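Below: one structure, written as structure tokens.
This part shows chain A:
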Amino acid sequence: MDFTTFLIQCLNALQYGLLLFLVASGLTLIFGIMGVINLAHGSFYMIGAYMAYALAPVVGSTFGGGFFATLAVGLVLAVLLGYVLEWVFFSFLYERDHLQQVLMTYGLILVFEELRSLMVGDDVHGVQAPDFLAGTLPLGDLMTYPIYRLFISGVCLVLALAMYFVFTRTRLGMMIRAGSTNREMVQSLGIDIKFLYRVVFAAGVAIAVFAGMIAAPVSSVYPGMGNTVLIICFVVVVIGGIGSIRGALLAALLIGVVDTFGKVLLPQASGVLVYVLMALILLWKPDGLFKAG
Partner candidate 1 sequence: MGNPSDVLLRGSEITRRWGGLVALNKVSLDLQRGTVHAVIGTNGAGKSTLINILSGEIPPSSGAVELLGQDVTSWSQPRRARAGLGRSYQRNTIYPTFTVLENCRLAAQATVQKPWLWWTDAQQCTASMTQARASATRAGLDDLLDREAGLLSHGQKRQLEIAMCLATKPRVLLLDEPLAGMGAEETERMLALLAELKSSHAILLVEHDMDAVFRIADCITVMVNGTVIACGTPDYVRNSPEVRVAYLGEH
Partner candidate 2 sequence: MKTSKFLFVVAAFLLLAQWPLMAGQYGVDLVTKIMIFAIFALSLELLVGSTGLVCFGQAAFFGIGAYATVLLTPQDGSPSLLWLLPACVLLAALYALVVGALSLRTKGVYFIMVTLAFAQMAYYVVHDTPLGGGTDGIYLMSKPVLGTLLDLDKPQAFYGFTLACLVGVFGFLTLLLRSRFGRALAGIRVNEQRMRATGFSTYPYKLAAFVISGGIAGLAGFLFAVKDGFVNPELISWHFSGEVLIMIILGGLGHLRGALIGAFAFALLQEFFKSEAIFGEFAKHWHLGLGLSIIACVALLPRGLVGVPGQLAARLRGREAGSHDAAAAKAPHG
């Protein structure tokens, strides 16, 4: 591998890592703060991607279109969806064993996937990136790099910073962090924990849907796409340390590097490398890279 190729591969790794973070970050919220092992996270991602595909024409005819208008409409719908889901399906589960929540989210996966099939069908679809982001940049004389991918990376960084800021610097973030460590204490401080959880869940769903919408032009839209990202999201969150934004970002980048260079240097073992990485990290640091707190 010559030096230019190496640099490009590093860029690939970085970019893939950021994309992973984008997809996994909604899970950090729900998983880390509410302690809900949300198997339906992949479904929310899938819903987002399908929204990007199915909403675009609708939004186009109502609001005159535009990628960002679709994004905005999708986000509003996602928040509503998350809010209602938490209300109907999760609000009565916190007192129970965590595994009951797992069962619930498993049921939701099946339902969402089938609703998708009934409403949109089983075909593969593409989503157009907005025109002004559709170009490419040259990378040396070897190849070009799509601007949209750089845009995604930018969005990821902004999102990471925003989440970090909300978590550490705002009153809401403080309440959230307190709530994740001690439900009773927050309740005794007069904060409406039910409402807080509903907000967090809605935010988690919204981020997952947002990720799906943003990633749709790159990943395309196809049945079963949610399942393929689910496990890698858990890997990211767990390696990073549950509930830690910094950790998730670092873990996502680490996986980006391992996956990218694994494919190139150790193609026979590239599938297994990510899991070896996770096992090693957790055996070395049983609470992930950054313990939340």
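We adopt the following convention: a residue touches a chain if its C-beta (ideal position, glycine included) is under 8 Å from a C-beta of that chain, and two chains touch if they have at least 3 such contacts; residues count from 1.
Regarding candidate selection, all candidates are chains of the complex that A comes from, given by their letters.
Quick caveat: nothing in here was measured; it's all calculated off a predicted structure.
Chain contacts in this complex place chain A in touch with candidate 2, from the set 1 or 2.
Those residues of chain A whose C-beta lies close enough to touch candidate 2 in the complex are 31, 37, 39, 89, 92-93, 95-100, 102-104, 106-111, 113-115, 117-118, 227, 231, 234-235, 238, 242, 268-269, 271-272, 275-276, 278-279, 282-283, 286-288.
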